[in-house]
Each structure stands twice: as structure tokens, then as C-alpha cells.
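Note that this complex is displayed minus one protein chain, with the remaining chains in position.
Which chain is which? They are A and B, in the order written, and residues in each are numbered from 1.
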Amino acid sequence: MGKFIQILVSTVTVGSVLALVALGYNLVFSTTRIVNFAQGTMLVIAGYMAYAMTRQGLPIWLAFILTVIGSAIIGMLIELIAIRPLGRFDPATNVGWILTTFSVGLIAVDVIGIVIDAQPHALPNLAGSVFGWKASIVAGVPITLTDIIIVVSAVLLMFLIEVLQNRTMAGRAFRAVAQDRQTASLMGINTTRTVMATFALAGALAAVGAVLLAPKLFVKLENGDLLGIQAFIAAVLGGLGSTRGAVVGGFAIALTSAVVKTVSAGAGRYEPLVIFALFLAVLVVRPTGIFGTPYVEKV
Amino acid sequence: MTPEQEALEAKQARLDELVAAEVTRRRFLEWATKAGMGGIALSTVGGSFLAACAKGSSKANGGTTPGPTGDTVKIGVVAPFSGVGKFIGSVVNRSTNAAVSQLNATGGIGGRKVQIIAIDTGTDPTNGPKAYDSLVSQGVVGILWCFGSGFNPSTLPLIKRDGMPVISVFNDLDSTSKLYPGTGDGPGRSVFQLSDNGEQASAVAMEYAANDRGYRTVALIYDAVLDSQGDGVKIFKKTAAAAGLTVTGIETFRLEESAYGVQLDRLAAQKPQCLFIGGLSGNTAGIVKELGTRKASYIDTPTAKGSSWHPQIIGSAGGTGDKSWIELAGADAKVGTNTVWHISGLIGNPGFPITEWAKKYQHETVTGGEEVPADGLATILEGVKKAGSTEHAKVVEGIETMGKIKFASIDFGFTKDRHIAHTKDDLVMITMERGGTGPVTTDPPYKLGVEWSSGHIFESTAAGPTHLVRPTLDGNKRAHPELMDEILRGNYGTQCTKHADGTLGKECKIH
Partner (left out) sequence: MSDSILEVRDLKVYYGAARALNGISFNVNEGEVVTIIGGNGAGKSTTLKTVSGVSELLKTVEGEITFLGKRIEHKAAHVIARMGMAHVPEGRRVFSQSTVEENLLLGGYTRPDRRSLQASIDEVYDRFPVLRERRNQSAGYLSGGEQQMLAMGRGLMARPQFLLLDEPSLGLAPLLVAEVFEIIRTLAKEGTTILLVEQLANLALDVADRAYVLETGTIAAEGTAADIAVDPKVRAAYLGA
């Protein structure tokens, strides 16, 4: 029973975390058809931004809001630096963006290491307790407020993004730009601004993720690489561009890793092996991921 | 080639560079932690050195001390002066600059000035052979290899070939057998190691757990990414067995992880009385927090042995030696988490000469760790002095017959059959403490050393290591009677009394 609960808690919390980060990849991919490899870095930047603000004595909620705004601006800057100079291009054939997003990410992490510092830091919790409740122990497994906040926020954000993409004009415009940028501009959509807006949104999402994750993962330089890669796998596994896919992909990876670890003490070493095997198996069967839509050829 | 192609090529080249840097950063991390696994190196680096970065003003000048070049004794210094290991480089700079200033101000070496030739290996291990060749071509008499990248299988044969005197500083070669006259396939006779050996460190920690705490069971949780070969596990098992401790569980986690519940569940089932953690500070803090939410935090010795699970965290590896995990873990970090340390790195003893030199010549404050490169420098110069020559083989012989010398910190020395400066007696246990508000309230009250009181070393820092005097006192006294007298007189370190009947003073009950 305890084992089952432990797997469940681990899957739901880690899965939500991965899904949140995967959503960032999705957002940008769905409008630009590019994978922003600086997504993990945005998480790191946002974390250090929040840390720098709390160090200055700002309360965490204010630092959180400012970080969301600041990180949105960082997102736009990344677009401006890594994507815009490439000019108009077809992401499928011109792969310069792979280099530029990677580079910007790597440079940014090094800059943080030099300008702020390279040490991990803790952030204050967004909420210490709700109605005096902080944590419960179920069948020997602790469930904390942080866990609940992560899961609830992740689900809420995914719901909001799904609504934004499918139910609002802005969301439709996002998808139109993704499909055919020229024609989207003929509809009166400012495509440049739309692309920037998705980067801003991805940045804001990274900030939410960074602050939510801080109690569990802290703010540290490695988060970008490590979490970024796992979340990227989650996004691809679920189907790049699909919000539901990000959630399912994130949870699939979290479940796999929790189960692998539960098998035996030594099995933890084989975790990446199992995850990558799963990843490959899914992609062989469904090359577009679990929820990915096959690209409809233009007639 | 069109300008577009050229631009693309340039971009590609830059990316290659960045990817290379990234890959080696990981490798550096892996290598660094491996060096520290089950041992001291990363504790030293992680703890006092990270603290060093936070506090120290860096006035690094790249390490090359200007001076007369005609009649000088040149000594090479290899360290990461840039990149992720830069914090090490800045300590090295502070140390060697202060030491060289002191040496040259007091007549140099036999009337010749000492000159440092510093080479930055950054984070790239492949820089090792390049750095080595460059130093050889500049005619150095010996090299201080300070936790620099490149002290690896591609550089070691070169060192062996030339018989170049090399003092390994902060590097934990992980095995005495690799040092002369060990039987390993190590670098050969000309390499000497100043810092400590992983197995020694783990043995001290195990002895502390078994003898001082009276624990019978022990478990390990370590990072399977950083110690992918399981070297730390081997040392852990061997030293636990030697101390008569039963290993109840060995678990792994991965660097990128945030959830340790499954593993801790399994460990909890066996209720080991102490838990060794091997990993970086973020993961260490994560594990300690997870213990906190499971209400399994360590409180004191009796509870660690009680029926519910409250393991005492005893550090062997980097995670527990790095004070930053305490800040990260917040209230879940409990007083009583211990790590093995080397005595010369002891809380940056204000009495060490290097402290004064740094202040006098560099107008800088030492932050712990500076004594080691300076002592390495002195070792090579002592070898030269002894040999009356700068010929490599003779310098090596000189070092082997130097006896004990005292330069920047405590007295130390090498012999022909002992190429490592420290013995088990040179190791101390340190306890990680909470700063600001001081230690947690315990019953009976726990007394901290004077380093925590107003105006002393750790007053301003959030957390820092305190020397736990008693567990290793006898051994330390054997190795360094004067230093231990001074420490006890100065009221440094936690003070415990051992009564005639063998019982401990009240204050010793905690920890």
C-alpha cells in the first residue's frame, strides 16, 4: 500500500513538474515549429531572478509576480536574439535555430554563473500552509503543501493554456501562425508579435515552474539541462504541440521512473535506459507522439 | 563561400565550442565528485571553498607574480581559473600569491626569487597535456596540480616519463595504491598528494559512527550519475565492514531528481541508525527535506537508536561537506550532520601563517583552503633546497627526505614510502551548524566552539562547519599536539569532556 501511494505521489508531482516544463516547449513549437532549446535555461534564469529579488528582501509573492513578468521579457529577448536574426525561414529545412537556441541557453547559464553565482539556492515557499495544513502522512508517505500546489497549478495552467489555444482568438491566431505564417499575416495577424508573445508566454511559464519547483529542486544551474532534457522527452513523447500530450508524456516518464526505482535498490541506475527505451518504443509505433497530430499535407 | 555560408560556419564553430564546454562541464562535475566520493576533496571544495566565493574578494591576477625572470625558481600551478571550478582558482590565487610574496620578501629560495607560472585548465580535461607541455617548456622545477582538469590518464604518463615533481592539491586520487610505492598503475614516484584519501576519510567516519555514536547499522544513498562506477560504494562497504557496522541498504538517485521517497521508504524499512549521503548539495538538501517531511529528521543519538527512524546523517561525500545544502534544506537541516575534513583545512584556523600573509601582502581575507596550495609550494621548494638542484629526480628525492616542515599551516611531510601528506590522524570530524540564530535548542544544551561567538569566523555566515574535537582528538593530538593544544586553549570546536570513568560530559550527548 505504502509503495503504491509512494509511486502515485511521486508520479503525480514529478509528472506535473515535467508537464509544466514540457508545456513551454509546446507553446513555442506550436507557433513556430521550432524547439526552443533554451527553454530549460529560462527556468534557470527565472529561478535566479526570483532568488536575487528575495535576497533583496522582496516578499516571495511579489518576487514571483515580478519574476513572471521578467521571465516573459527574457523569453522575448531570446526570440529577439536567437530567432529573429535568422530572418524568415522554414524551420524544417533551415536548422539554424537549433544552434541559436542552444547557444543562447548555454551562454545565459554561464552568464548567471558569473554574474549571480553558480551555487544552488532555496526560495521561500509561496505558501507556508493553507488553513494551518502543511503536510499529511498517508501510509507512511508524506504529502506536502508543495506537492499539492505543484499539481494544482500545473493542472490549472494546462487547462488555461488549452482554453487559450482553442477557445480564444489569440489562440487561433497562434495556431494559424504555426501553420502558415504568410497567410496568417494576410488575416491581419501580426506574426512577429505573435511569435514573440509565445516566447513571452513560455518565459512566464518557466517562471511559474521555477518558483513552484524551488521547494523541491531549489534554484540551481543544473536544473536547466537536466529538467530541460526530461521535459523535452515528455513533450515529444506526448506529441509536440499537444497540451494533453505534455501532461501524458510527463506523467508517463514520472511513472516509469517511480516504478523502476521501486523494483529494487539497484534498479535506479537503469532508469534512463528504461525511459529512453519507452521513448523509442512509443516513437516507433507513433512517430508523432501519443497525441501529436500528423501534419496534413497542403493540397 | 558566400557570406551566408561563412556566417553559418562561424555559428557552427561557436556551437561546437559551446557544446564542448557543456559536455566538459558535466564531465568536470562527474570527475570532481568522483574525486570527492567517499572522501574529502569535494567536501573541502564544496564547504570552505564555496564559502570562500561568497565572502572573499577576488583580486586574482591570473596567478603570475611579476618579478625578476633571470634568476628565478619557476613553479607551475595548474588550476581551473575560469569556468565552473573558478572558485577553486580564486582560492589557489590567493594562496600562491600570498605564499610567493612571503617567500620573496624573506629572501626567496637560496637568494633566488620564486616565480609562479599559472595555467588555467578551465573545465576541459583535455587541457591537461597542453598545460603540462607548456610548463615543461618554460622550465618549471615542479608543478602544483590544484584540482585542475587534466590530472588524468592522458597527463599522468607524461609526468611519469619526465619524473616531474607534482604536488597534487585537493585531488583525491582515491587510492593510496596509486601513489609511490603503491602497486597500482599510477603516475609513478614523482607525484605527491597533499590532501586526503577517500578510504581514510570513510574509515574515520565509520569509526566515529561505530565507536563514538555506538551505532550498529548504516546505509548509503548516492548519486548514480556522478558515481557511475560505484567507486564510492566499494569504499563504503569496505570501511563499514572494517568498523563492524552492518550495511542495511544502499540506494541510488540521479542528479536530476527531486523525489527520493521510494528509496527512503526502502531504507526506512531497515531503520539504519546513520545514513551516508553521496551527492551534490541540492540533492543532499532534497533528501534531508524528504526525511523532514517524513518526520525522520535526526534529533540526537538516543533517537537515532530508537524504535522510530531518525538516522544521523554522516557525510562522506560532497553533499554533506558543502554548507550550501544547509541553507537549501532550511529547518530540515539538523545540527549533528557530520563530515570528515582534513585538519589543515580546519575552520580556516586564524592562527595559520597564511592568514597573516594574505592580509599583509594581498589585503585579503582567507576563507579556508588557502593553506593547501601554499604548503604544496613549500614542498617543492623544500625539495629543491634539500637537493641543491632543480633536477627532477633529485627534487623528488629531496621531497622524500624532507622530514617535517611547517609553512602555511601545520607541520607535514612525505617519506619515501608515504607520498601522501595526511594520515588518518590528520582527519577531523566537522559538524554542520546553523548560523544566525545559532544551533537548535537541544536537551541537554549543546555548546558550540568560540568560532560561532560574536566577532569570530562564522558569525556572519548562515551555516558553517565546526570542528568536533572529541572523536578524533587522540589521533589529532598524536599528529599535531601543538595545534590541538592551541585549538582547545582557544576554545575552538565543540568542547566535550571525557570523564575518568569513560563517560562523556553532558554537552557531548548531542552528536
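Note that a contact is a pair of C-beta atoms (placed from the backbone, for glycine too) under 8 Å apart; a residue touches a chain by one contact, two chains touch by 3 or more.
Please read all numbers here as calculations on a predicted model, not as lab measurements.
Remark: the absent chain touches shown chains A in the intact complex. Among the residues A:Gln179, A:Thr256 or A:Thr288, only A:Gln179 touches the chain that is left out of the figure.
For subunit A, the list of residues touching the undisplayed chain reads 87-88, 169, 172-173, 175-176, 179-180, 182-192, 293, 295-299.
The rule is simple: only the chains that are shown with their structure count from here on.
Each chain gets one centre point, the mean of its Cα atoms, and the points for subunit A and subunit B are 36 Å apart.
Taken in their complex, subunit A has these residues touching subunit B: 2-3, 6-7, 9-10, 13-14, 17, 96, 99-100, 102-103, 106-107, 110, 113, 117-122, 135, 137, 140-142, 144, 213, 215-218, 220, 222, 225-227, 230, 258, 261-262, 265-266, 268-269, 271-272.
Contacts from subunit B toward subunit A in the complex involve residues 8, 11-12, 14-15, 18-19, 21-22, 26, 50, 53-54, 84, 87, 224, 228, 249-256, 258-259, 261-263, 265-266, 268, 280-282, 285-286, 289-290, 293-295, 324, 327-330.
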